[in-house]
Structure formats: C-alpha cells, structure tokens
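This report refers to the structure that appears directly beneath it.
One protein chain omitted, others in place.
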Amino acid sequence: MSLALKPAVVLERSTPMSGAVELVVHHPPAAAALRPGQFFQLAVAAPQTILRRPYSAAWADPDSGRIGFIFNVVGAGSGWLAVRHEGHELDLLGPLGRGFDLDGSKPAIIVAGGLGVAVFPGVVGALVARGRQVTVLLGARTSAQLLPSGRFPGAEVMTATDDGTAGYQGSVVDLMPVALGRFPPPQGEGRGGGPEIFACGPTPMLQALLEKSRRLGVPLGLIQVSLETPMGCGVGTCLGCAIARPGGGYLLTCLDGPCVRADRIDWSRTADAFHG
Amino acid sequence: MSLALKPAVVLERSTPMSGAVELVVHHPPAAAALRPGQFFQLAVAAPQTILRRPYSAAWADPDSGRIGFIFNVVGAGSGWLAVRHEGHELDLLGPLGRGFDLDGSKPAIIVAGGLGVAVFPGVVGALVARGRQVTVLLGARTSAQLLPSGRFPGAEVMTATDDGTAGYQGSVVDLMPVALGRFPPPQGEGRGGGPEIFACGPTPMLQALLEKSRRLGVPLGLIQVSLETPMGCGVGTCLGCAIARPGGGYLLTCLDGPCVRADRIDWSRTADAFHG
Amino acid sequence: MAEQPDLSVHLGRGLCLRSPVMVASGTFGYGFDAPLVDRTALGAIVTKGTTPRAREGNAPTRIAETPSGMLNAIGLQNPGVDHVARIYAPMWAAWDVPVIVNVAGDAVDDYVGVARRLDGVAGVAGLELNISCPNIANGLQFGIDPRPAAQLTTAVRAVTRLPLLVKLTPNVTDIVAVGRAVEDAGADAVSAINTYVGMAIDVRRRRPVLSRGSGGLSGPAIKPLALHAVWQLSAALSIPVVGIGGIMTAADALEFLLAGAAAVQLGTVNYVRPQAAREVRDGIASYLDEHHLGDLGALPIRPARVEAHV
Partner (left out) sequence: MAEQPDLSVHLGRGLCLRSPVMVASGTFGYGFDAPLVDRTALGAIVTKGTTPRAREGNAPTRIAETPSGMLNAIGLQNPGVDHVARIYAPMWAAWDVPVIVNVAGDAVDDYVGVARRLDGVAGVAGLELNISCPNIANGLQFGIDPRPAAQLTTAVRAVTRLPLLVKLTPNVTDIVAVGRAVEDAGADAVSAINTYVGMAIDVRRRRPVLSRGSGGLSGPAIKPLALHAVWQLSAALSIPVVGIGGIMTAADALEFLLAGAAAVQLGTVNYVRPQAAREVRDGIASYLDEHHLGDLGALPIRPARVEAHV
C-alpha cells in the first residue's frame, strides 16, 4: 500500500461523455501502486462537508505518473471536484482497497451501467494486456452519455441506451445473453467454464444483472462487482462501510472490496449498498 | 436601500498593495445606490462557514456599474474571496448601513491604518468632488503594504511605515499634529472649527488616534470612524453587532454604523469591537 | 409554479398558516428590518423574545461563527411588551401574515404579564413561550424540568385565549418528558428546538469569544440533533410539533416534516439567504407534486417503519 502523502496536481479536466467530468492528475507513486479497481479517498473543500469522497481510479499510467478519475456531479463534494482544473492540487489518499481479480484466462464480459463505467478503462486495459478476450457492455440513458468505445482499445464494445439513440434500446443487462452466447456455457457452480463477468453500476442494474445471471446459469462466483457504500475512512478504522455477508456478519467495502465476487455478499440484506 | 438581488460578476482581480486583494465586480444597481462608507454582506462558499462576511466597498462607479473591494486574507471566508476571479459570480447583499457623513465644508483628514485604507478610495473621491480639502494619512508596516497614493487623486497623501521604508517611521497617528497644524485649531466641543477626521484601522491605531485627538483638543464629535464588529445578518435582525453607547445600551454597527461619530461610542466598553 | 398544492397547516386554537414555513424568533426582528422578504411567502413570523420591560441585552461580543453554525448570546435585547403592543402590533394587524410573539422572562410573573398584556391585542396571532433561552441568567430554569415547564404553561394558559406554542430546549436528558408536561398543561403546540449551549475560545487572546462565556448554537451544525428531537416528540405528543434547527433548504425542511413536524421555522438561514423562506416553501410544494402527495399530512414517516427504540 503506497498511500499518497504529497498532493497530486491536476493536469487536465475534460468531459469524457455528457454529464461527466474526467480529471487527470499527476502522482507517480500512486499511479505506480494502483491496481485496477482500487479507489482513492479524495479530500474536498466543499461547504459544510468534512469527509473525503471515495472514487475509483478510471485508469493509471505508471510511466507518466498519471491517474484518471471519471465522475458525475451528484452533491457538494463532486460539485467541488468538478470545478478543479489544471494546476490545482488534489489531496488523495490511496490507492485503497482490493481491485478486481484479473488473473485467469477466461474471456471477460464487462457490464457497465451509467457512471459505473468510470472504473473500467484501466480494468479493460489490464485484461487486454493479459491477452484475455474482452467484451464491454455499456449502458446509458442516451448515446451522448456513453463513454466512447475508443476508450476500450482491444475490446469489443456493445452498447445499450434507454432511448435507443445508440445500440440496443433497453437495459445493458439485456445484452448479456448475446454476449454470453458466444462462449461455451459455464460449467455449474465450480467456476469451471464460461466467461468471467465484471460489473459496476446503479442498484437496479446490478440487481437485474444478478437475477439474469442466475437465470442464465452463470454462477455468482464468476461475477465480480465493484461496490459503492458510504465511506468514513476508507482504511478500515470506522467500520462504516459494512456490507452483509452470507451467513451473517459483514465485510468492509474499503478493505474487503470495493471489488468482490458476488457470492461473498448477502444481496437480500444489501438493498442500501448502492446509491443508484 | 437597493439590496442586490442578482449576483454580481467579478470583472477583475488584482493586488493593490502587498498582502491585499482587490476585486472589481459589476452590479449597476448596487453601484448606483452605494454611499461612501457603506458595506456589503458577501456570501462565501468556504468550508465550514455559514455566515456572510461584511466588507466595505472601497469605491463604486455608478456610470460603469463597478464596485471595488479591497481586503486581506485572514481566515476561511477571505481566503475563499481571494481566489475569485474574472467571470465568477459573487452574491452580495447591500449596500448596507450608514456611510460617512460627507456634508459640510471643513478640510478632511483621513487616517487609515493597514487594511483600514480599504474603505477610503471612494470616500476621498467623494470629498474631493465636494470641493473639500483632503489630507490622507496612510500607515502600514512597510512601504509595499501602502496603497499607492495615486489611488487618491486630488488629495495630499502622507505616509508612515513601521520600518521606515516609506515616509515617517512610526505610527500613522504621529502624523496627526503635522496634518492638523496646517489648519486653524478646532473651536472646542462645538464642532466649530478645525478639520474633520475620518478614520479606519486596527484597534490599537484607533485607540491611539482617539487618545492623541483628545490631547490635541480635537472633539470626538469631529471624528468619524468606520467600525468593525462581528456581524450575523448585517440588517438589524440578529442584534449581534452591538457596540456600547455612552450612558448605557448599545448601537447596532450594521444599522447605526458602520460609520459613526466617535462620541456616539462608549470606548471604555468597546475593547472587543475591532478585530485588529 | 402556476397552481400550488395546499400547504396550509393548523397549529391549534384557530391558528392557521397558509404555509408551514415560519421564521424563527430572534432571526427576523419584529418583522420590519428583514430585507428582500416577500411576507406573503411566510407561514408566520415569530418575533424576537419579548419581556415585560425593555432589555439592553448582553455586552459584546455577542456572536461567533463555528463550523456550520453560530453561537449567540444576545441576552434578549428588546423594547419591552408595551412598545410591542402599542407600536408594532397595530402595524402587524394590517399584514396578511400572522405574527406570533415570542415571550421571555425571569419569573412566572414575567411571562404571565406579557401574555396578559398581549391578549386581545389586534395583530398578535399567537404566543410562543421561550422557556429555553440559554443567554440570560436562569434562562433555562423552566425548560430543563417538566414540572416548572408545566407550571409556567398552566399560568400563562390561564390568562390568554391566544394560541400558545411552548418552545423547548434540547439541553436536557429527556425532551419528551418536558414536551408531554407542557402538552398536558395546555400548550397548543411545541416548538422544537431552541439553541444548544456551546462556547468558543479565542486562542490568541486566551479567553472565551463571547462576553458571557457561553452562548446558544444554531445553524446547520445542529440539524441532526434537532431532527432527532422532533422525531421523538412527534411520536410521543398529540399536539403539533414545530421543527426548528439548522434548516437551510427545502430538503432540510422536508426532513423535519417527514420526521413528523407539522410546520418548521427558519432561523440562522435568514441572515444568509433572505429569500430562503420562499425557496423552502416552493421546494416543499414541488416535492409534494413530484411525490404525488396531496398535502402536508401525507408527509410524516410512520415511526413503525423503523425500529422502535431510536
């Protein structure tokens, strides 16, 4: 764990898709330490706020020391972040938590709904670099809100929009059968065959995904999700980011996650985990 | 009272003297309504703050709709203001309170210590425009912290610095005898003769000024000061800005001031009024 | 907003407000100074605390900002009830917004005297008994214990036909006990809450910032605490609870209405955004629209929906 001590410096601010902001910051040690799916606790100086805000790194480049964050404005903290620009300093703590488990060789299907896509550019890059076959399923309300498929070089991208302005009209989850259909079916619960799934998005989408996967016979153990819960510390000291574990008790999203296999969560006790 | 409803827009940000910031904003109705010495309550979006911050207008130009504020960074609110720049909006309430009484025809002596100078460019301009003879006594720690005398066209400027890097070495109050010496002495308590004095500055300076004036026989009724007390509302509803009145009871700085004649204040009960 | 939903509320004894958004005592003077305010946007105005005789208030420094809050120790500076009845009330009588006079004092007789003087005075729509002012000697004596709170309420109830709100202090172990006591003693509604006792120290000068040492904390900082008090009170009492504490936005006000408040008062925010009361009222109206709720009565969350002992 290389916890950033010196502030990062903002290099670029752009609009990767409608309604979102991408900040590129410079912080070589953090960029070098980051594993895809990990997050940072970003300090924000917004009125009335005190806590840091958790954000997944969208990607990091150890060579240039650059890290990208993609986010939308939902409240005071993200509103403050959204008006950072070149030259501003950003106080970040991290990288924190566990990223996705990218080892193995199965084909990978990425399921990203809305801003859930923010965590995936780096993940897809890493999977492609490992020689894995990657299909990215991107969903958004409308075409302008889709992260351009050029951000996923080496992967096949399929899109779904609620209003049908790009790709399939409907939920990104509905693309699952098509994407899965190309591969040999999974071999039961043993994580044997079939592709691995990496998902991030709002509650209803994730719930629909798990439901659909169950029906398609995809074992939950083959699905990794990136969780969002409120976070106090991000480092395991506040116990605020609990998420129910099957059979009782809780995991900590910040230490045991944010990326976990779906079978490690008791979804029936987890309605609140995502701020969709 | 024309209380600004629409936000002002910042036109310029500059450094009028070392350690200070000048913001020029555009707000025609407020600029037209302002009388020299009045103040505004500026909304600040700094972390953890809620109250507006009181600032005297340094000057206003009804023709161009411009208003200037000169201030230094002492805490969260002024820190936030100091990083406003061109194009930013500023939410201001005002003009508020009573400005200086500029009527009459006596020669005027301005006594400004440190950031106390901030209120005077517009005051001096108005006095000069009324044909009054104006002497500005400016004090600061060092020459770089003096507002340039070019900001007071039509007035004579004398300076004092603690380190002697410009003008007299010592307190600006020590310039009083020289400045006074040029005019016929005041005619006792009746506000009869002698120049009128307008003062603003940190506590010790004001106290020294009143003491010196007493010794020089200048009646307190000929001295107008611009007061600084903490303010909640700026409009008379919170009763937070009380300042002791001779004979008991309190004035409200925001309604009865900030500019008052020195004899309306019970100075012995007023140690706290100024945050010097 | 062409057609506004019905926002009216009844606080008992004929006190009917056209909107649940009132302005709180001490933050709106006697209704004359507040700038930029469209009075028709207000459900009611609650005046500065009023005592039998004029009071000068405490020595400066009287206020201090704290994180997301402010401390005040004004000390009930006011012109006295006679001035209020003779000069202010006749002007209020011409306004189309009810004015509720906040009543304070050092002894039962003070409260009774003010109430008697104002009974039947045109322009005075109700009384709010301030048994919760931390900024005068013994200001909390009636508010921190159910018995004196009830005795005071009973005494005032006996001399006035005006609607009677009792404003509770949160500086107690059990605010519900005090609320129940004043309900039983004849209060038409409770206002919850007044400020929390706090202090600030000037580190540079090494002394308390406020001349009185301590003061009352208001503003967004206290919102979670006030909300919990209102949540508890509205579950326990059958008279209306007026929610107060840290409300800055319509969302804040809705938290209180969802917690069971019948109406709300805005305090500190009046200093910051003079147009807040109107914005809050409009925001509540939009919320009712969006959630297809007919009126304010549909707002309170049933305590049964969450665990009991909160």
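By written order: A, B and C. Residues from 1 in each chain.
To be clear about the criterion, contacts are C-beta pairs under 8 Å (C-beta built on N, C-alpha and C of every residue); 3 or more make two chains touch, one makes a residue touch a chain.
In this text the structure is predicted, and so the values were computed from the model without any measurement.
Visitor: Quick one: say which of C:Gly69, C:Gly105, C:Gly123 or C:Pro240 touches the chain that got left out.
Guide: If we include the chain that is not displayed, C:Gly69 is the one touching it.
Visitor: Thinking of the whole complex, not just what is shown, which of C:Ala54, C:Val159 or C:Met199 touches the missing chain?
Guide: Within the whole complex, the residue contacting the unshown chain is C:Met199.
Visitor: Provide the residue numbers of subunit A that touch the chain removed from this figure.
Guide: Subunit A touches the chain not shown through residues 1, 3, 5, 43, 48-52, 93, 229-244, 248-250, 255, 269-270, 272-273.
Visitor: So that we can see where the missing chain sits, which residues of subunit C does it touch?
Guide: Within subunit C, the residues touching the omitted chain are 66-69, 71, 137, 144-145, 171-173, 196-201, 203, 206-208, 211-214, 217, 219-225, 227-228, 231, 246, 251, 254-255, 258-259, 287, 291, 301, 305-307, 309-310.
The rule is short, and it goes like this: only the chains that are shown with their structure count from here on.
Visitor: Which one chain sits nearest the middle, judging by mean Cα positions?
Guide: Chain nearest the centroid of all protein C-alpha atoms: C.
Visitor: Of the other chains, whose C-alpha centre is the longest way from the centre of subunit B?
Guide: Relative to subunit B, the chain with the farthest C-alpha centre is A.
Visitor: Roughly how far is subunit B from subunit C, centre to centre by C-alpha average, rounded to an integer in Å?
Guide: 37
Visitor: Need the CA-centroid distance for the pair subunit A / subunit B, whole Å please.
Guide: 55
Visitor: Residues of subunit C that contact two or more other chains, please.
Guide: As it turns out, subunit C has residues touching two or more other chains at 68, 220.
Visitor: Would you give the residues of subunit B that are in contact with at least 2 other chains, written as numbers and ranges?
Guide: 48-50
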